Structures are given as C-alpha cells and as structure tokens.
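All protein chains but one are shown at their positions in the complex.
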Amino acid sequence: MQNFLLKVEELKKYFPVKKGIFAKPSYVKAVDDINFHINKSETLGLVGESGSGKTTVGLLILRLIDPTSGRIFFDGVNITDLSQKKLMKFRKRMSIVFQDPLSSLNPRMTVKETLKRPLVTHGLKNEEENIARIIEILEMVGLGKEHLARYPHELSGGQQQRVAVARAIILNPELVVLDEPTSSLDVSVQAQILNLLLKLQRELNLTYLFITHDLVTVRHVSDKIAVMYLGKIVEVAETDELFSNTMHPYTAALLSAAPIPRPEAKDVERFVVSGEPPSPINPPVGCRFHPRCKYATEKCIKEEPKLMEIKKNHTVACHRAKEIDISSYARKLWEILMAKT
Amino acid sequence: MDAPLLVVKDLKTYFYLSKGVLKAVDGVSLTINKNQVFCLVGETGCGKSVTALSITRLIFYPGKIVGGSIIYEGKDLLKLPENEMRKIRGKEIAMIFQSPMKSLNPVFNIGYQISEAPIVHFNLKHGEAWKQAIELIGKVKMPDPEMRAKSYPHVLSGGMRQRSMIAMMISCEPKLLIADEPTTALDVTVQAQIMDLLLDIKRRSSMSIMLITHNFGLVAERGDEVAVMYSGKVVEGGSVKDVFNEPLHPYTQGLLRCIPVGFERKTEIDYIPGTLSSPINPPVGCRFHPRCKYATEKCIKEEPKLMEIKKNHIVACHLCGG
Partner (left out) sequence: MKTESVKGTFLKKLETKSMFKLTRLKEFLLLLLHYKVSCIGLCIVMGIIILAIFAPIIAPKHYAEIDVPNKLQPPSLAHPFGTDALGRDIFSRVVYGAQIALWVGLLVVLVEASIGISLGIIAGYFNGKIDKIISASADIVWSFPTVVLALGVVMVLGPGITQVVIAIAVTSWPGFTRITRAKVQSMVNREFVLAARAIGESDLNIMLRYLLPNITSTILVLATLTLPSAIISTTALSFLGFGAQPPTPDWGAMLSEGASQLVIAPWVATFPGIFIVITALGFNLLGDGLRDLLDPKLKI
C-alpha cells in the first residue's frame, strides 16, 4: 500500500541554450531522468552543489516551471499536465520557502497583505476570519500582531524567513518544499528556523522536501537523503545509513569536504576529489562523475550507471559500488559529528 | 618566541550616519603571529569585515578609524601617511574578498590583473610581470596557465575566479593575507580545494592568513588561533582547540551549541534567544547581557574587559573571573 505523498518518475528538464541561428541547439540538462518519492510526514533531504539541479526539482514539483518530460504524482494524482486552473486545488496543498527571505517577499506589501494574498486567492474573502487566521499563523511562527503592518525591509533576516514560512503554511498544505531555507541566515538564526520547521512538521503533520548543500543541516532534519550530481540522483539512503555506509564516491567527497566544527576533524583523512563540477550543458558521457573519480574504469567512461538497490533501502548509481569501500572516510567524520561533547 | 606579525590594540572604527553613530568596531585587540592561520569569527554585524578593512585602511566616508593602533613591523599603520600605506597594501598585507566576480575587473584579462601589483610595487616591466603572472596561475593550480592568463573573468567558474584573486594577491609575496569569507560563495568541494590551496601557499612562503568567516567548521579545521567577535568587540580568543573544546564566553558556548552536531536528529537545537542589539545604541555594560542567561547586576552595569583566564585564552566576561 503506497504511502507516497509525492512521487516523481523519469523527470527531465532541459533548458534550451540559444547559440546562434546556425548552431546546433544545445541544452542545459538541469534535471535528467530522476525518480524518487516522499512518504507522508517524512522529510527527504535533497543534497547537491551548484549545477546539480536540486533547485530546479523544487520548482518542477510545484509546477512553477514545466517539465520537458516525466511524471509528477501528488497523492496519487498525476499533476504533470494539469492546466493552471485545475492546478489551483493542488496549490493549496503544497507550498515553497525560498533561500533569500528578503527577495521572496514583495517589498511593497506589508506582512498582513503578504499573508492575506494566499487566502484571498483561494476564495477566502471574509476579512475578519482572515485576520484571525493570519494572527494565528504569526503566533505559530513566533511573531505577533505588532508585525502585521511592517514591511519586509523593516524586519530582520530571521523574521523575514518566519513570514515566508507563515505564508507557506497558512493554507494548511501537506507538502512544503524548502529551498535552502537557512543558507543565507546567521548560525544562531538558522537554529531558530530549523527548530520552527521541525515543530511545525510535528504539529501540522507536514511532509518536507529539504533542498540544501549543507550536510550538517540536512543530517539534522532529514529522514532520508538523496544526493544529486549534474542533474542525476547518485545515491539515496536513510540519513544514518548514508553517512555511515556511504557508497558513491561523490557522496564521500561531499561529506569529506563539509567543514565540521570540531577540531578533531582536522586529522581525519579526506576523500579528495579534483576539478570542478562541469557545466550541465554538455555533461560527460557515461557516468557523469567519471572525470573526477579516482576509481573510474572503462565501463564508467562509456556506460551510465543506473540507480540500483545495493543494500536494503539504499540505492546507488555506481558501477563499482559493490567493489570499492569508501564508507570509511565518511564514517570517521560521522562518528565525530555524532560524538557528544 | 618570535615577535608577532601584527598587533591590533583597542581599534575603534565608527560610521557617522544620519541615524546616529554606528560603532562597528569598538575596542578590538588581537595579535597575529607569523606563519599562523588566525580566524576572526562572528555573525553578521559583529564588525569582523570592518576590522579587516581597518587594518588595510580601506575605510571611507562615512566611516572613520577613530582610535587604537595597528602595529606592523614596528610601525603604527594608522599613523602612516597614505603613500606609505600604499606601499604596504598589496605588497605586505593583501586582501581577498567574498565575491570574486565583484573584485575582478571584467574588462581586463586575468594575466593583466595579476601583473598589476608587481608592476606597481617592484617596477617590473610588462613582459617580466606577464611571465610571473603565468607562473602564479600555475601556483594556484589552474590548468594550462598560458592560456588561462589570456582569459577574462566572465568565462571562469567561481572557483577559478577565486584562484585568480589569490594569484593576484600573492604576487608580491605578502606576509599577511586577509581573507574575508573567501569561500562562502563557492561549492563545498571547491571550498575545500581553495582552503587547501591557501594553506599550501602559507606553508611554502611562511605567510600568515587572517581568515574571516562565520563558518565554525572552517575555523575548526583550518585555524590555529581564533577570536570571536560580538557587537564590535572581541569576546573570546585563544587557540582553536581551547576555544572549541572549552568555550568560556556564553556567546561562544551558545554559538557552538547552535550547530546541530553531537546530538540526535530532529531534536530541538539550543539557540541564543533575542537578536543582535542595534549597533547605534548598544546596551550599557556587557553588550551580550540582554541575551545571556547568566547575566548579573554587574553585567548590566559594567563592561567586562578582556582578561587572560588560562594560558593564551582570553575572555571578556565577568563570570569568568573577568
């Protein structure tokens, strides 16, 4: 019996790149054939660096951009090709919080107006009820009546993000896409917002897609993590499993590179990877990671690996997953991360 | 014991705005030794970037360095005339910034930009400077240096731009490199490479690095010494090991606890209540007292001074014997 709130099949998004009248059309393959699902009340962390396509995935799910091909299922319904009108029903049930709170709020709308818009757009026009609901939500996110008349630039970064979260939950959604919600905030404010998100998830039974590049944060909030590289998912596993039994070289590199606030971490041997993520316009043939991978073989250069379940609930897209053991790198760091002071 | 490289004493930099006087840096003292990675850490608005700009005297209206001293090689940098300071800036003390795109000139190729400083400071001829630029591009581990030198900034990736900036800044072999959030805008794997590069250069040319960041992970892994800033003041300082393993100041303790490391997933993270108070009207007494759960009468009235509580570990807190 499936418990998926969100399921994505063979999702692709190619952005055309105009080069000239006579040049062959080329594409930025931002998202290239990905499959995943999120269970109800679960948090799926989507991790990757720039060019991985993770932000595009968030926008695709909310149909803010249309996929090139593939299918998106929300609570069993195929929403891929629904018209904007029919999509309105679903817009109530899913929402998004962006990275930069200041630019995600209309500079000319007060907090009250910003929070009123979702209500009015979905037919709730009773002024009194709306105000009551707005105040209720503000209190839930840790703000108050006094913030109703403020403009975004009059609020601190943390407060702005709280307003953005309030806007995302005011219609009682089931799924919330969080696109780097804490990356542009200070450490102490990050902690407050993460606490808020966790609290809201518990109280309102929310399902999260948490997109980020920060491994420490994603580890803290996610039940499962999917790692993306250059438009493809390379590894999916439950959080603890991903960190302690890493299988994909890119994941190991990512975990190795994440700076950990413990002086002991200095002495751990790192899985170093050279070069930089190539442009998603002409991704390498075969395994996309092979130019930077020290374990690459002939097969890796020619053939693209598919996501396969190597261990229970742990899938990897790597030809050599069963042969090589890179889990030791991440595991040592993981143990440091887990060690209580 | 070698003499320190740079000693900042009681530095004060204020900004005169229409709303009032913004005391961005209000009595900061720190010591950077030779061959060291010194980290200046704190959140937005604590004054760390302004401190760095004050050291290189790049503070312009409406800001003004109003007090203190910065002793470098026996000279007080704040008392030097501008033309003397210019000899030091870029040559002995260099600085790299967060957004390499904004710091590189888009209309000149990077070979030219890397040659600029040696031409100015050492009077090299263009040809020689160009050759040196190519060498430097190789030193910062960019492939195909001869080709690269002719590239313009907009064709380079973020990591490569930052490497170009680094090449520019080490061209005169400075003794101190100030790096203001050098990797914040970069991907994590590139970040690791850039930090490796910086440390490699430090080792080979005995350069000191002043690393300014809000990322505690970077500090823990790459730093030797650290100073924590809050609201324009240094609240704690010492070796990275000491400060991380035994943080004495409540703010440092709070910050370290904010990072979800060392406890169960999905549990509530301990955070510091309140927000940074206005830098125009900071609270009387200890600036952190409105957010400190240990605050006492004394904390509200009297500002704590930086005291050496343990060997090489300074704190400004009344409750730590300060």
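Letters A and B name the chains as they come in the text, with residue numbers starting at 1 for each one.
Please note the rule applied: contacts are C-beta pairs under 8 Å (C-beta built on N, C-alpha and C of every residue); 3 or more make two chains touch, one makes a residue touch a chain.
The structure presented is a predicted model; accordingly, all values stated were derived computationally and were not measured.
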Touch criterion as defined above, residue of A:48, A:118 or A:263 at the omitted chain: A:118
Just to verify: which one of A:80, A:104 or A:245 makes contact with the chain not shown? A:104
Per the definition of touch given earlier, which of A:59, A:204 or A:324 contacts the omitted chain? A:59
Sole touch to the unshown chain from A:5, A:38, A:79 or A:96: residue A:96
Touching the hidden chain in the full complex, which residues of chain A are there? Just list them. 59, 62, 64, 87-88, 91-92, 95-96, 98-100, 103-109, 117-118, 121-122, 164, 167
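Everything that follows uses one rule, which is that only the chains that are shown with their structure count from here on.
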Indicate the whole-number Å distance between the mean C-alpha point of chain A and the mean C-alpha point of chain B. 31
If we count contacts the way the header does, which residues on chain B are in touch with chain A in the complex? 43-44, 157-160, 187-193, 196, 214-222, 240-241, 244-245, 254-256, 258-263, 265-266, 268-272, 275
Residues of chain A touching chain B in their complex? 49-50, 156-158, 186-192, 194-195, 198-199, 213, 215-217, 219-222, 239-240, 253-254, 256-263, 265-266, 270, 272-274, 276-277, 337-341
